[in-house]
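Only one structure is covered here, and it is reproduced in the block below.
Missing here: one protein chain of the complex. Every other protein chain is in place.
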Amino acid sequence: MQPREAALPDDLATRFGQVRSLSEALAAPLSDADATVQSMDDASPAKWHLAHTTWFFETFILRDHVPGYRLHDPRFPFLFNSYYEAEGRRHARGRRGMVTRPTLADVKAYRGAVDAALIAALPSLDNAARGLVELGCHHEQQHQELLLTDVLHLFSENPLEPALWSPAPKIPVAVPDAIGWIDHDEGVVEIGHDGRGFAFDCEGPRHRTLLSPHSLADRTVTNGEWQQFIADGGYREPRCWLADGWAWLQREGIHAPLYWEDRDGVWTRFGLDGRRPIDPAAPVTHVSFYEADAYASWAGARLPTEAEWEAAAAAYDPRGGNQLDAASAVEPRPAEGSPAFFGDVWEWTGSAYRPYPGFAAADGAVGEYNGKFMSGQFVLRGGSCATPRGHARASYRNFFYPHQRWQFTGVRLARDR
Amino acid sequence: MQPREAALPDDLATRFGQVRSLSEALAAPLSDADATVQSMDDASPAKWHLAHTTWFFETFILRDHVPGYRLHDPRFPFLFNSYYEAEGRRHARGRRGMVTRPTLADVKAYRGAVDAALIAALPSLDNAARGLVELGCHHEQQHQELLLTDVLHLFSENPLEPALWSPAPKIPVAVPDAIGWIDHDEGVVEIGHDGRGFAFDCEGPRHRTLLSPHSLADRTVTNGEWQQFIADGGYREPRCWLADGWAWLQREGIHAPLYWEDRDGVWTRFGLDGRRPIDPAAPVTHVSFYEADAYASWAGARLPTEAEWEAAAAAYDPRGGNQLDAASAVEPRPAEGSPAFFGDVWEWTGSAYRPYPGFAAADGAVGEYNGKFMSGQFVLRGGSCATPRGHARASYRNFFYPHQRWQFTGVRLARDR
Amino acid sequence: MQPREAALPDDLATRFGQVRSLSEALAAPLSDADATVQSMDDASPAKWHLAHTTWFFETFILRDHVPGYRLHDPRFPFLFNSYYEAEGRRHARGRRGMVTRPTLADVKAYRGAVDAALIAALPSLDNAARGLVELGCHHEQQHQELLLTDVLHLFSENPLEPALWSPAPKIPVAVPDAIGWIDHDEGVVEIGHDGRGFAFDCEGPRHRTLLSPHSLADRTVTNGEWQQFIADGGYREPRCWLADGWAWLQREGIHAPLYWEDRDGVWTRFGLDGRRPIDPAAPVTHVSFYEADAYASWAGARLPTEAEWEAAAAAYDPRGGNQLDAASAVEPRPAEGSPAFFGDVWEWTGSAYRPYPGFAAADGAVGEYNGKFMSGQFVLRGGSCATPRGHARASYRNFFYPHQRWQFTGVRLARDR
Partner (left out) sequence: MQPREAALPDDLATRFGQVRSLSEALAAPLSDADATVQSMDDASPAKWHLAHTTWFFETFILRDHVPGYRLHDPRFPFLFNSYYEAEGRRHARGRRGMVTRPTLADVKAYRGAVDAALIAALPSLDNAARGLVELGCHHEQQHQELLLTDVLHLFSENPLEPALWSPAPKIPVAVPDAIGWIDHDEGVVEIGHDGRGFAFDCEGPRHRTLLSPHSLADRTVTNGEWQQFIADGGYREPRCWLADGWAWLQREGIHAPLYWEDRDGVWTRFGLDGRRPIDPAAPVTHVSFYEADAYASWAGARLPTEAEWEAAAAAYDPRGGNQLDAASAVEPRPAEGSPAFFGDVWEWTGSAYRPYPGFAAADGAVGEYNGKFMSGQFVLRGGSCATPRGHARASYRNFFYPHQRWQFTGVRLARDR
């Protein structure tokens, strides 16, 4: 991470408190068991998210920067370190759901103790440590989104299909117009974070790159359009698919977006508000890169590169759109007119997640934050309905493997000119 | 099952109440999460055991024999049917741990409702239905044992190694004398259940069989003896092992009984009272058939056949020995002199679990209780420290696959004469 | 093995020569590639069979009993030891098909050299060594059968479905009459090998056992009867299946015997003479224990125990029936009237393969011949169309895992009286 300007202590305390509170609000409807079970290797228990984010503050700030601090529980680092090799041995990722004790209540107590110690320590922290607090807040926001998508996956594995929240009131919205296209000529642009405000290390350095002539869609693909893809045999014939994608589809029996089910001829989806009919006007979500790429081919288009996306999105407000504000029903919503680059769904790009020219990971354990994941994954841009508002930026690079689709992922088309 | 004589209604109500109460006492120290997580495919969540045993009473007695009974929750049969194909589709065994809702409290309410309905219905039930109640009680006792062994496995997967119960007070006991041998000449004996009192269908028909001349050990193998086997390279060289066992050992990296760990040169074991040094005088437990067979070969002996075992055990009190009486620390204890065939550890026999001459499974779903498992498994005899007292009999046939060892399984030696 | 009386040198030389020649005749139609490829872990390349049987003679007779003998190639023991742990490290079973060199011609040269050395040494061998030669001949006969079934499996994996041999002339035979039943009362019988002539160690000791009243079918189940089982939903519903069998069926998509395919509404089978319509009058073959057991349940019967089978078969000529005489078309043929217990198909029994009372494996490497496989497998009796005539006996115990079906395996019914 590259926290070039740390916030003042007071603002930081406020921000820290807000971030920490939102996590607890999101977890509030969860039982001890809801918060403990791990539904797949890719997902983590909600309790683990609550504890791991706390471990991050305890380790990199309290332990490393507060003289005399004693660990809340010396057995916790083994349990709650995620993947930092430099921090030593740790619990196997796929066994996180075995930890029924400490309980959810114990973890909440852990959070309380670390919060108190950190608030107490904040005034005396130096700039570097305050930068790490800010990093920890952004880190926790990432886990807020994962907590929601992981609970969604867990609940989807329960044959009773429970709802986390009651559904949002449904305001009928017109199906959006045909896609409009935003044109861009060949030219050198600057992308990457410019160092003003917080960014993760992988967003920099800011650098020049050359864009080819292209057009970007002014909105993402809708559920209604995706239904046409299905009806046209999109999942039944290999023509539009990458070879890896087609093999994945056959191996896994994929025939629709994740959480979609045909119930007596009606396409439904499972969400944090339970199972409901799909809304044809809303952006499609829970599609993999492979599906996104196949759809784009079918539509005679392609996915944007991350540079094309960032050059266009830089003109828009990253705090706008349908992002997470509070602990209540979360789902992509139909667009409302003007082009929106932020919120609703993470947009798969055609760019592999690789380092920018001049990238160097930070020293020490936090250097493992991003750089070591730079193979095999694709970049997603724009934030989703489950991304805490204020977390996303034009330069933000999210990344997942091409088969993964339990995040709120969607598709914006692009084409060459 | 073959419930040849059903108990009188009053006795049955008492027995029903006692069995149901013990399950709840065993589950009392468990949190919602403890009771929900599934630690491996072979094990089930405690909550599932509590619900499945209830489903058994609800389905085969209330639904089938009580006019007008309405299911407590029509979604539960799908969740809590174990393996009865005749009862329709059901939740995949390996996904039982995904069901965070219904909660533990919901399941306890389910138990309460079914208990009340069954107690109310008991006076009007006919003999066949009363027989099913009795079957249900024995069925629940089986699940009490599984509940304990499954919780033990779950807790063993938690790096913090929590204890369910505090340890029993430790009374030092002398290491037992060398094994004594109980001789038996060639001769025809009768084995199998004689129809007086309850028995599972696989225990019959009672029939004659011919025993060859042999001797049985007067006690089971101890931890101390097992340490000698280890020290002599028992797990390091293939000479004494069945080929399947040696392949299993190499694939799984087996080098000691399950739950044993060498901590700074001291062999310890994990139990329901946490991790403690092994007691050399106590029976070894948590060994697979493969290990039991290899040990016997190493010791110049063999495992008993189930007929040899039953012929000898018939003279002993099946309610004696170290069996489960209440919800408190459970572990095999050093023997105390006279030969004991019941309690402490289930004893692997060398007999494959196959039908007796004339065996026929019952009609209907309960016919799936035992017969369909008669391939690939070995018979164990005698009951363990986790078997509810009163559940075991001389004719009782327990069965597991030869690699399984999360039950309280041990070894009695035999030899040809 | 227990070679209690070794043949005289001259007879032994003749027998050795005949056995060795048949192997080469069976392999004669095979190309270098046919003889090298391994089609699955359970099967071995024909070249490996030719070499392994040679290694057996070279190791246990020439190396161990002929002073000054030098190995034909010191690298071969690593390649051609099958599973004898006492003989040291060896090539991984599943990688046998990687060995394109030595070539088939090299292996034939290896055979020639060992044959010559053994024939030369025979006159001076002591009784024990001559017993090992006899064991080696029986061992090679076992591999002759495996060579045929392994080539059949390999050819079945080739989309072109080549034939090893041209088909036998087809003599139309009437569909056999309904099964007749051979009754047996309760009584003690002796089974196991009596020590006269050769037997493998697992066939002894001869011992008394008690049979329950039962009947045995006077012939095996036919293809025509099996078609009725299929037509009646035999593979579609779980009622008649062991739980392990049903899981296997679902996992593997089993819906008919191995090598059966429905071609435009006609059931065909693949054999060493290519793909042809099934003959309804011929014994069904290439069925697993699970299928055999399910069929028996469907037919209201059960599988025989090995003791029941042996007690009945002892009255018949083990050299009779459809067994392997020469290198030419091999397949089960319709029965011809009188009860036949030998040839056509190995008959699954309901007996797990376990040691007889008093069994003790031989010392040294040959002690690994049988004993270490005594878990998880079921006994088959009677020999098949691919068993060299003279190899089978009433006491002969063949054994395979319950899911395996690439041998010529079939079904004889039994029932309790």
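Things worth noting here:
Lettered A, B and C in written order, each chain numbered from 1.
Note that a residue touches a chain if its C-beta (ideal position, glycine included) is under 8 Å from a C-beta of that chain, and two chains touch if they have at least 3 such contacts.
Computed from a predicted model, the values in this text were never measured in an experiment.
The chain not shown here makes contact, within the complete complex, with A, C. Between the chain not shown and the residues A:Gly245, A:Gly271, A:Pro318 or A:Pro332, the one that touches is A:Gly245. Contact with the undisplayed chain is limited, among C:Val66, C:Val99 or C:Ala394, to C:Val99. Of the options C:Val19, C:Leu50, C:Leu118 or C:Leu154, the residue whose C-beta touches the omitted chain is C:Leu154.
Chain C residues in contact with the hidden partner, per the touch definition given at the top, are 31-37, 39, 75, 78-79, 91, 95, 97-104, 154, 157-160, 162. Touching residues on chain A toward the chain that is not drawn are 83, 85-86, 186, 188, 207-210, 212, 214, 238-239, 241-246, 289-290, 293, 302, 350-352, 354-355, 357-358, 372-376, 378, 402, 416.
Everything below uses one rule, namely that only the chains that are shown with their structure count from here on.
One rotation lays the C-alpha atoms of chain A on chain B, and its angle is 180 degrees to the nearest 5. With centres set at the average Cα position, the gap from chain A to chain C is 59 Å. The mean-CA centres of chain A and chain B are about 46 angstrom from one another, to the nearest whole unit.
Under the contact definition stated at the top, not a single residue of chain B touches 2 or more other chains.
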